[in-house]
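With one protein chain removed, the remaining protein chains of the complex are shown where they sit.
Entry: chain A
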Amino acid sequence: MILVRDKQCHTLPNDVPFSAGVASGNDFQWCFSQVKGAIDEDVAEADIISTVEFNYSGELLATGDKGGRVVIFQHEQESKNRPHLRGEYNVYSTFQSHEPEFDYLKSLEIEEKINKIRWLPQQNAAHFLLSTNDKTIKLWKISERDKRAEGYNLKDEDGRLRDPFRITALRVPVLMPMDLMVEASPRRIFANAHTYHINSISVNSDHETYLSADDLRINLWHLEITDRSFNIVDIKPANMEELTEVITAAECHPHQCNVFVYSSSKGTIRLCDMRAAALCDRHSKFFEEPEDPSSRSFFSEIISSISDVKFSHSGRYMMTRDYLSVKVWDLNMENRPVETYQVHEYLRSKLCSLYENDCIFDKFECCWNGSDSAIMTGSYNNFFRMFDRNTRRDITLEASRESSKPRATLKPRKVSTGGKRKKDEISVDSLDFNKKILHTAWHPKDNVIAVAATNNLYIFQDKIN
């Protein structure tokens, strides 16, 4: 069954609440919870958010920016008299993950921009995450310290060791409580394995290995070993003249540690089984939808390039995002997606100008909700879209300062597609293409979402009626 949705066949009135996933049965609306980041009109390049990721419990939310920084937010503890704090997060830790570098051998500048963050499943009191820029992946440990040892007599106050002959007694230090300190320390640095730019990292379900993908190769690492990685995919042709395709994203299967997928600039997805061979040059499954000849244009290939691929939590489906649509694939059916949702079909007539201003190369990401019943992805004009897979409803919302009053309900937005523009509708020509939502994240267990709009992070939550 193919479901094709676009704005034209969206017949629901605006006031029908959008229901999604976790709280199935209860209709709810989305409401504003918080916005992080400066209000300034002038946006510093370094402050632009380049990735957003909840950890497995949803208690922590990490963002990375173009300045190489990682900011971690922690969920505000709920209390009985303040139950509305569900979607409130406060800064927990900030650290500089990557610095700009220069590769002298290759004469290349290496940006500090954080391309991806992936959390590791929590195994003790500390939290671990992987962050990557174009070339280097780092494993960070985030831990708390609320006590310090006091009463040492072996060292001076400035930390120098005392002359042992002057020490006549041995004092046992005592642990004294102190203000909570959150420390982020780099535990492993995985460098020098990628010639091209890293676009994806993904922690494997064995919790011991992870993969990293660049434009032409995918490597498999052990989290403890930094001086060795295994090349599992290499699509670099012997003769670069023959290069017509690059890897755009890759992800490990959530349950089967031998399975991973990668998407390409030609709009295809390959599923590989690491049990088949050490080098997965031959895929096990190849997902591709035949092109519709009626919609062919100069830009067909560019807009079919996949910008993100994500497995559902169940591991049964995967979702891919191309320039105009998001598709859900059943892993058991390779010849076409089971669902296709149009994100901003009205841009099809604007492709030429989007090509001219380079927006057509924007890499939009997508995410699942906790129960795989709804999906979310971004658009232009600070709009983002949600699709409910059960009710087949879709909604367009906007991340904006104007509607950012506490617990204000988000008003559904509509873009007029040809003909007369109705009240409350925005015309395609007045969309702001500089305001784009590329990165979004959905809380793994709750209807709380994080939306990165340039240098601001918006957090929204559901409001049960």
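Rule of thumb we're sticking to: a residue touches a chain if its C-beta (ideal position, glycine included) is under 8 Å from a C-beta of that chain, and two chains touch if they have at least 3 such contacts; residues count from 1.
Keep this in mind: contacts and distances are computed from a predicted model.
Peer 1: For the complex's missing chain, which UniProt name, "SERTA domain-containing protein", "Vacuolar protein sorting-associated protein 26", "Rab proteins geranylgeranyltransferase" or "Proteasome subunit beta"?
Peer 2: Choosing among "SERTA domain-containing protein", "Vacuolar protein sorting-associated protein 26", "Rab proteins geranylgeranyltransferase" or "Proteasome subunit beta", the correct UniProt name is "SERTA domain-containing protein".
Peer 1: In the complete assembly, which of A:K141, A:H197, A:H283 or A:R392 touches the absent chain?
Peer 2: A:H197
Peer 1: With the missing chain put back, one of A:N192, A:N335, A:S353 or A:N434 would touch it. Which one?
Peer 2: Once the missing chain is taken into account, the touching residue is A:S353.
Peer 1: Given the contact definition stated above, which residue among A:T244, A:N335, A:N390 or A:N434 touches the chain not shown here?
Peer 2: Here the residue in touch with the unshown chain is A:T244.
Peer 1: Spell out, residue by residue, where the missing chain touches chain A.
Peer 2: With respect to the unshown chain, the touching residues of chain A are 102, 104, 106-109, 195-197, 215-216, 239-241, 243-246, 248, 265, 295-302, 305, 348-353, 355-356, 358, 361, 417-418, 428-429.
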